[in-house]
Every structure is written in C-alpha cells, then in structure tokens.
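Notes follow the structure.
One chain of protein is taken out of this complex; the other chains stay put.
And now, chain A:
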Amino acid sequence: MASAPSKLYSDDVSLVVVLLDTNPFFWSSSSLSFSQFLTHVLAFLNAILTLNQLNQVVVIATGYNSCDYVYDSSSTGNQSVGNGRMPSLCATLLQNLEEFMNKDEQLGKQEPEGRIACSLLSGSLSMALCYIQRVFRSGLLHPQPRILCLQGSPDGPEQYVAIMNAIFSAQRSM
C-alpha cells in the first residue's frame, strides 16, 4: 500500500488533515477558550490554502461520542466566495462544526466518572488514514499528505491498540 512521494509538482503541494478535539468536558476546563482556539485554527487553515493554490485541507472533528468530517477544501460546494461577512472556509466549517456538536451531544450525555474523559482519537485517525489512501489512489499527481492532531483530552487506555495500529499503518504508508 506504500506510495512513492510525488515529485511531479515543482513546489510543495500538501494535503493537511487536521483532527480537531471537540471534547466538551476538556474545553470547559481549559484555560484557552474553544472560540480562541478556533480562531487560531482558522487562521492556520487559511494560511495553508494561501501558500499554494493546489493545497488541500480536510478537517475531522474528534468528538466525545462520535467523529465526523467537518470540512473538505476540495469538495465543489466549498469553493464559493462566501456570504460577504466571512470567507466561505470559516462559514462552512463553523456551520458543520456546530451541527456535529449538536449531533454528538444527542448521542449520549453521561458524565465521565473521575477525571476528564478521552475523545475518540482512534476513530478520527482511522478516518484520516482512509482519506489519505484515497488520495494515493488518485494517481501519480497527488499532494503530499500529512495529519495534524490537535488533541487536548487525555489518552484513553481502551484506545491504545487502535491508535498503535493506526501508527503502524501510517509508518508503512510512508
């Protein structure tokens, strides 16, 4: 399943998959507020998309009860200009994120006993790796993929095996 790095582009073209931790139990007790965090992340995503026209960004939200894709810069619906007040990147991402958080909350509201509960990093890592495999399949001219995990919640011991499997698979695809 390995793919040789694509040197067909003369400049650095990258695909960045960002895994956002949206665990409400962590963010409620963090010194950095979630909105400040999101401001920084949106500025970072904009910077990546500005660096090169062919760069792609995918955002996957790591929730407490579920994980889902929140934004994909290469899907055609997201290329539009925006509603005038905010660029379309921010508008789509925030809207999808809000829908995701509502759905996540509906799935289960039990408080974790003791310390802060972990978010489902193994799920979003697995989804990111599947997406990257799809990018490898798209032919020789593909951007260089990488994953950025923005994780604040502590590690859950029940996810150890799954996260190690994801790490070994990523090592093999390099």
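Keep this in mind: a contact is a pair of C-beta atoms (placed from the backbone, for glycine too) under 8 Å apart; a residue touches a chain by one contact, two chains touch by 3 or more; residues count from 1.
Definition applied: contacts and distances are computed from a predicted model.
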Protein name, per the UniProt record, of whichever chain is missing from view ("Phosphatidylinositol-glycan biosynthesis class X protein", "WD repeat-containing protein 74", "Rab proteins geranylgeranyltransferase" or "General transcription factor IIH subunit"): "General transcription factor IIH subunit"
Candidate in contact with the missing chain, chosen from A:Ser14, A:Asn52, A:Ser88 or A:Ser173: A:Ser173
Touching residue (missing chain; options A:Ser14, A:Ser30, A:Asn46 or A:Ser66): A:Ser66
Positions on chain A where the hidden chain makes contact: 1, 64-69, 72, 107-108, 120, 122-124, 126-127, 129-131, 133-134, 137, 157-162, 164-166, 168-169, 172-173
